[in-house]
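Note that this complex is displayed minus one protein chain, with the remaining chains in position.
Per-chain numbering from 1; labels A, B and C assigned in written order.
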């Protein structure tokens, strides 16, 4: 099931960048959930391109719910979200369709689909498909928030510019998450924000692109969620995170830095505090043996620089096999990390909600 | 399906460290495959603890195939692998079972299973469960090798010691992989091997543990494997990799280093060479849009230091909730990265074979 | 995954009778399949209500493909079918929404969805949701036909009127199937057709409804398809058949009549004929041990009388819990079996294609 994910909260993604519509089906929703459409709309807006630091393709991204929703509540049947494609400049792609854009999926699409793929704007590979993914994520997020679980991300690194890190205190962390979720450009240290925006604008002028690293946090996740092997929290979340275009690395807690330390330095000691068992440090990001221990889950995701750049690049023509020089025209983003963070939050919400529901299914056996 | 993974080549893992047996069921095997038992045995041996640099628990790890195998060939029905647990020093665990070992799954197991878990030796969380995983991986690997696909890993980093990297030439890379697969302690630069082994021994003497980073390579994967979103190669492989105990980070190609570069520096230009479309560089690790482009797949996995150390650690007793000092007795590994690389190779083989089979299923529609 | 079915050819159904649109997503299609839209249209037309023998709700049922289809060919990405709901007489349902219609899903919907379901016209339970199912089935059918596999059904029994049975000769059976597929009202014995239609019309006048039994046949299915236990052909097809509203029984070959015979009477002897191993009789419907033996697959499905009747029925009001008398107004079918046979053909095509693809996936392991 290539475009379907989740066991209890299941989403199916569809659509191409320049087709008639993109969308998603959510199956497994309980009935009677009053959807907060402004909450969904808000996340959709934050994912959207805006200003000089993003593509000039401005879609309204208005979601249309065509099933599973009645009189303001979920019905419990599949909820289908449609988003019309409006701003189709399809001709932009016609003339260069045989030129393989470096690091894009043009060539792999050709290999897989043998020339039948919708090549316009990246087709099904387009970052645009993340719009319905965010709509699904917003619904999952609303449900998690009702349970007191909060998820948020900030731009830890943009090229050579660095933000501070999330705090290691649950109460304060929850506040930081909420602040990031209200923010259009999510950084903890407000003094770095303008520098980052300026650097994106400068990169756009240089006809280039940049990427960075997102730090994400999940607080108040119930302890005991996840499974020892294939359904470890890390497995399920990384599966979803690597589904997001541009993600090329995921690490939990100390991540790759674990390699630089002795066990004695990075083992998380258990302590008893505030009437709870906690860990003094949280290098393992709230997860031991794949299962939540109640501490915050912290993870980092690298977002590579967008492959679409105005700068000239060497490549070949897939038909003539001749070398050519390409300067990608059309509308594209000098950086997508500030938009990608909403997609990352969305897939984290989808993954966590599914795990929480499965946990409850198991517990129900003894009721 | 918590302990089952794969759509076409499906494995189900079971067992506890000190139970009667551990094992796995493989479903989806074609009939008539002559299993190379010495090949399986060889991978099992390489995963096993040996010498001073590993635990002193020496299990024979002899696999017993109790179904799906007849007269030297697979029958096409579920193949079940059993491995008896022999070296059970269960008493080692009895007296300290209420002491929460830092960074172990003792506490999360308690949270999830409410005290009913088999606590002896980590139970189902034990690294020992990777033995049947390797047996499954060895079978997948044998099948992939028949198709000309090769997979291997080396210890890129052990604490502060670094190996060189895999080469970026397919022919030479295939040779490097084969060499690693023959090696007991996999490093490309033979001059670093003894230093690494010495450092592990030294760490053991310090009653501590260390981790590191594995670099893995997959060559000759057919182009067009994988899917745009949830079944991207990165999604499926990371899902499996994070199932391996001790893995806390996974990156493909340039990985987190993508954040430090401009798009123009790290886009992989397409070239036509040796009658094939290739990329000049391979920062994206042979994967664009989730799908293989024919270039080698390269990835890194961080293996954290084993949490079991002889050194004294602060922790608490889960029953009394009092602080206590723990020095983990019993048999444990000062480093597991040299053993983990076989587990990593195994899950990569399992993941790739499954994706290859699914690709063929789709193609068959047009036959 | 409640509304998703299939491993390789996967469909996700959505929609409510009086919502904005109903539809389906097909995932797992190969790219480059030229869809025969008139073939799909033709199956859609045959499922539609027509004349006096069906409901007077006449929807155009025009399908709109909004993704996965480009320049006349499948792209290999999810293909999404939308069908707008046009003839919504939603007010018909408003005044009687608390009256539990006997044998309808009104009460179970209430139990499951707690009052949040879209009650208009049966909501997600409506037979109308079979329209996108037929669209999916038509695509599967087209692909199977290309492989020489044919599927068809006829009305074996309509209330007390009986058609003859399919022949037990593959060549002639293939012709019969094709004739049924061209027919608007599928019976083998043309002399019974008018009697059946007259009986439906007479039943409509009596404000009542009738059901019957469909006999279905599948020819030229490759031998060796299916699996011993959970993926037996019977398991997979019955799973799909019982998903069709109104189906309450499924039998393969001799079915329930097996109970009336000695083993010696109904064992299918193997013979060698026309250079092929066949069975002399085909009581087991071409399936032994869950797997196709190359003989035609024959099965019967009972379609119960539609629960919607104009005749007065006793029931209760779910709110007041008082007894009441109901005469169902609105537009409904005195019989649906002639329409249901297209739905049955559709799910059989979906099930068989999926099994064929999975078989090929396994075989690919040895390529």
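Keep this in mind: a residue touches a chain if its C-beta (ideal position, glycine included) is under 8 Å from a C-beta of that chain, and two chains touch if they have at least 3 such contacts.
Note that the structure is predicted; figures quoted are calculated from it, not measured.
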item: Omitted-chain contact residue, chosen from B:28, B:226 or B:307; value: B:28
item: Residue, one of C:2, C:97 or C:367, that touches the chain absent here; value: C:2
item: Given B:75, B:183, B:281 or B:324, the one touching the chain that is not displayed; value: B:75
item: Missing-partner contacts on chain B, residue numbers; value: 1-4, 6-7, 10, 12-16, 19-23, 25, 27-28, 31-32, 64, 66-68, 70-71, 73-80, 82, 112-118, 123-124
item: Sites on chain C contacted by the missing partner chain, in the whole complex; value: 1-5, 7, 13, 100, 102-109, 111-112, 124-125, 129, 157-160, 203, 206, 208-213, 223-224, 226-232, 234-236, 238-243, 245, 247-256, 258-264, 266-272, 277, 279-280, 283-285, 287-294, 300, 302-309, 311, 313-316, 318, 321-323, 358
item: Residue ranges of chain A at the interface with the undisplayed chain; value: 7-9, 28-30, 32-33, 76-77, 143, 147, 228, 353, 356-358, 360-367
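FYI, only the chains that are shown with their structure count from here on.
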item: Most centrally placed chain, judged by C-alpha centres; value: A
item: Chain A and chain C, separation of their C-alpha mean positions in angstrom; value: 39
item: Intercentroid distance (Cα basis), chain C paired with chain B, Å; value: 45
item: Centre-of-Cα separation between chain B and chain A, whole angstrom; value: 26
item: Touching two or more other chains - residue numbers and ranges from chain B; value: 7, 228, 358
